[in-house]
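Here is the structure we will look at.
Note that this complex is displayed minus one protein chain, with the remaining chains in position.
We just call them A and B in the order they show up, numbering each chain from 1.
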Amino acid sequence: MEFLNTFINGLSVGGVYAMIALGYTMVYGIAKMLNFAHGDIIMVGAYMIVLFLPINPIVAIIAAIVLCALLGIFIEKIAYKPLRGASPLAVLITAIGVSYLLQSLAQAIAGPTTYHPNPLEKLFPKFMGEPTYGIIKIGAFQIKLSTLITLICVALVMIGLTLFVKKTKIGRAMVAVSEDKGAAQLMGINVNNIIMITFAIGSSLAALASVLTTFESASVETTMGSLPGIKAFTAAVIGGIGSIPGAMIGGIILGLVECFAQAFPRIAPYTVAIEFSLLIIVLLVKPTGILGKKRREKV
Amino acid sequence: MKLRKILALVLVMALCFGMVAVLSSCGGEKNYAENNEKIKIGISGPLTGGAAKYGIAVENSAKLAVKEINAAGGLNGIMFEVEMLDDKHDANNISTNYASLYEGGMQVSLGTVTTKPGLEFKGYAQADNVFFLTPSATGDDIPEYSNGYQMCFADSDQGTVSAGVFKDEFQGKKIGVFFKADDDYSVGIKNNFVKALGNALGEVKMASFTEATKSSFTQQVSELKDCDVIFMPIYTEPAALFMQQGKGIIKADAIYYGCDGLDGIDAEFDVSTITQGISYLSHFNSGATEGAAKTYIDAYVKEYGESAPLNQFGAAAYDCVYAIVDAMKYAIENNGAEITVTISASDLCNILTAVFNDKNFVFEGITGAPGENGKSTIKWTDAEGNATNGHVNKTPVSYTVKGVTVK
Partner (left out) sequence: MTFVKRYLSLAIIGTFTVIMAIMGFVGLPFSTVELLEKIAIAIILAVSLNMVVGFLGELSLGHAGFMCVGAYVGGKVAVLLSQSLGGTHIVTVILALVLGGSVAAGCGFIVGLPALRLRGDYLAIVTLAFGEIVKNIFENVQFFGGQTGLRSPQFIGKNRFIVFIIGFVLVLLTLFVIQNVVRSKHGRAITAIRDNEIAAKSMGINVTKYKLMGFVISAVFAGLAGALYSFTQSNIQAQTFDYNYSIEILVIVVLGGMTINGSIISAVLITFLNIFLQKNLGGSFAIAKDIIYAVVLILLVIYRNAPALKSFREKYNFQALWRKIFKRKHNPAKVKDDAARWDVVPTKIEMNEVLSTDVVIDKTGDNSADVGERGGNK
C-alpha cells in the first residue's frame, strides 16, 4: 500500500515534469536551443492565473495559455530571431538573459508576495471541499483529482502532439525544419513561421504546466520556474531530447525517482544527487537518452 | 623564452611588493563616519530573489522606525538614517555589502536578515568592532562575538522550548516533523527539538524537503498522514503548500505546530479551508489586534499599503532600531557616554555593548509576550543579571491561528 501510494505520488509529480519537458523538447527539436527561459514562462503563467482567477477559473486558465503563447512569440521575435544563424552559445546566453529579465520584471511588477491560487477549488468547490477534498477513493485505493487531471492532460497532449506532428501540414513542416532548415526553405516552407508556431506551442505547454502546478497548489513566486525548468530539461534528456514520447517517459521516471527517494528519511536529503546520477547513468548507457535516435556523423 | 623571463621578473617584483605590503601593514583605524550628517544604520538582506519579502519587510520597518524617531526629535537632536543593500540571501555578496556600508559611514548595524549571510557578516563586524543587532538571523552562532546581538530567538531556544510545549501538551500523541533539509534554520530547530524531546513521546516520524524539491509535497504528506501533531520549523510558503496538499489526507483533527517562521501563515493561505489546527511559537503575530504590535501594524500599513510584506522579520527590525536608540539614550543618561553624529563605529560599539550587557537595561518593544502596557520586556541578560552573550531574553508566545489553543 505504501508502495502504491508513493508510486501514485511519483506519477503526479512526474506528470508536471513531463508537461514542462514536452514544451522543452518541442522547442529544442525545432529551434535547436536550450531555452533556459522556458521555466520562467511557467512562472509568468502562474502569475496570470493569480491575476485572472478572481474573474473566473476558466478565463484564468485560457488567459494564462493564450498570454504565455503570445509571450513566447514575443520573446522569440525580440531575443532569439536576431541571433538565428549565430553561434548556439550566443542563443543560450540570450535565453539566460531572458530568464533573468522575466524573473526580475515579475518581482518589480508583482512584488515579493507568495500566492497560492488554486483554480481547481474554484472549478469544483463542492468536490474539493469537505469531506472529500478532491480525493477519489475506490476501496483502499485513492488518488487525487489533480493527479488524475495531470496524468490525463499529459497523455492527451502527448497523443495530440504526436498526431499533430505526424498528420498535419504544419506538423510535417516542423519535422522538415528540424531535420534541415535550408532544405525545408527550398521546399517552400516558411521557416520563420514554423519556428514562431513552435514557440507558441512550447510556451502554451509551459502555461498548461503552470495550470497543473496550481492544481497542486504550488507556491507562486518569482523563482518558482527555474528548478522545474532544469528538472524538465533533465527529464527531456533522459527520455531522449527531441522525442515527444521520450519527454513523457523521462518526466514520469524523474517524478517516481524523486518520490521514492523521499520516502526514505535517510536518503531524502540526497534526492537531487540521486536524480542527477540517474541522468548520468542513463546517458552513459544510452548516449542519446531512452528514446533518442542515434545519428551518424560525417566529416 | 622572453615572455617567461618577463613573467619571472614581474613575479619577483610582485612578491617584493607583497612583502612590503605585509610588513608595513595597515596604518591606524580610519573613522569613515566623520562626514556623516545622520547616524547611519546599515543592513544587508535579500531584496530580490526567493527571500525578498523578508528583506523588504525589514527595510520598510527599519525605515518606518527611523522616520518615527526622527519625527520625535531624534536622539537629543541627532537624526538617523538607514541604508540597506541586497545580498540575495547569499553569503558571497556579504564582503561587498559590508565594505560598501562600512566605508559609506555605517556606525551601527542590524546585521543581516538571514542566517547564512550572517555567519559571514559577523566576522567582518568583529574585525572592525561594529555593533550589530540582527532582527531575524536566528543561527546559534550569530552572536558568537561580543559585538553581535539577536532580537529573535536562536534556533536552539526555539527547538528546546517547542519540545517543552510538546511534552506538556501532546502526551500520548503521534508526533511528526516536517523540515527543510538544506536550510540551517529548519535543521537547527529540528535537531534541538529532537534532542530535547528525547523519547518522551515515543518515535518521531520525519519528512523533509529541499530547495530543489519544494514544488510538491505529495510524498511528504503521505509520510506524515498518521501523525496527530506535526512540528514544522519552516517558513510560510512551504507550510502553506503542505497544508493545501494535506487536505483530506492528514488527520482532520491534527495540529500543525511551528516556530516564528510560520508567522503570517493566515495572510498567505486561507486557513478556513482546512480542519487541522495551526499554532506557532513566536515573538510576534502579524495578525495582532491589540497592544503595541497593533500600533506598529497600523503605522506600517498606512506607510506602505496593504500589499507590502508584513511579517515578524519586519517587526523585529522595528524593535531593533528602537532598541539601539534606547540603548544610546540609556548610555547618555546613565553611563555619561558622549554620542555625536560622527562617532566612529568602534566607539559606538563599545558604548552599546556596555548597555546591552547591563542588567538594568530593559527595552520595551513589540515582539515577545506583551505586558500590561501592551509592550513586551526585552533584555540581553538572564534572570541572574548575567549577560547572555547576545542571545535575547524575552518571553515567547504561542499563537493559535486556528483550532485548539496551545499554551
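Observations, loosely collected:
We take it that a residue touches a chain if its C-beta (ideal position, glycine included) is under 8 Å from a C-beta of that chain, and two chains touch if they have at least 3 such contacts.
From a predicted model like this one, the values you see are computed outputs, not experimental measurements.
Checked against the full complex, the candidates A:G14, A:P57, A:P117 or A:G246 give a single residue touching the omitted chain, namely A:G246.
The hidden chain makes contact, of the residues B:K116, B:K247, B:K379 or B:K394, with B:K116. By the touch rule set out above, subunit A reaches the unshown chain at residues 25-26, 28-30, 32, 34, 36, 79, 82-90, 92-94, 96-98, 100-101, 103-105, 107-108, 161-162, 165-166, 174-175, 178-183, 230, 233-234, 237, 240-246, 269-270, 272-273, 276-277, 279-280, 283-284, 287-289, 291-293, 295-299. Not every partner is drawn; the one left out touches subunit B at residues 6-7, 10-11, 13-15, 17-18, 20-22, 24-27, 47-48, 59, 83-86, 90-93, 95-97, 99-100, 102-103, 116, 119-120, 122-124, 126-127, 139, 141, 181-184, 187-188, 210-212.
The rule is simple: only the chains that are shown with their structure count from here on.
For the pair subunit A and subunit B, the distance between mean C-alpha positions equals 37 Å. Residues 5-6, 9-10, 12-13, 16, 104, 107, 111-114, 116, 118, 121, 129-135, 144, 147, 213, 216-219, 221-224, 227-228, 231, 258-259, 262-263, 265, 268-269, 271-272 of subunit A are the ones that touch subunit B when the two sit in their complex.
Residues 48-50, 52-53, 56, 181-182, 206-216, 218-220, 222-223, 236-238, 240-241, 244-245, 247-249, 268-269, 273, 275, 307-309 of subunit B touch subunit A in their complex.
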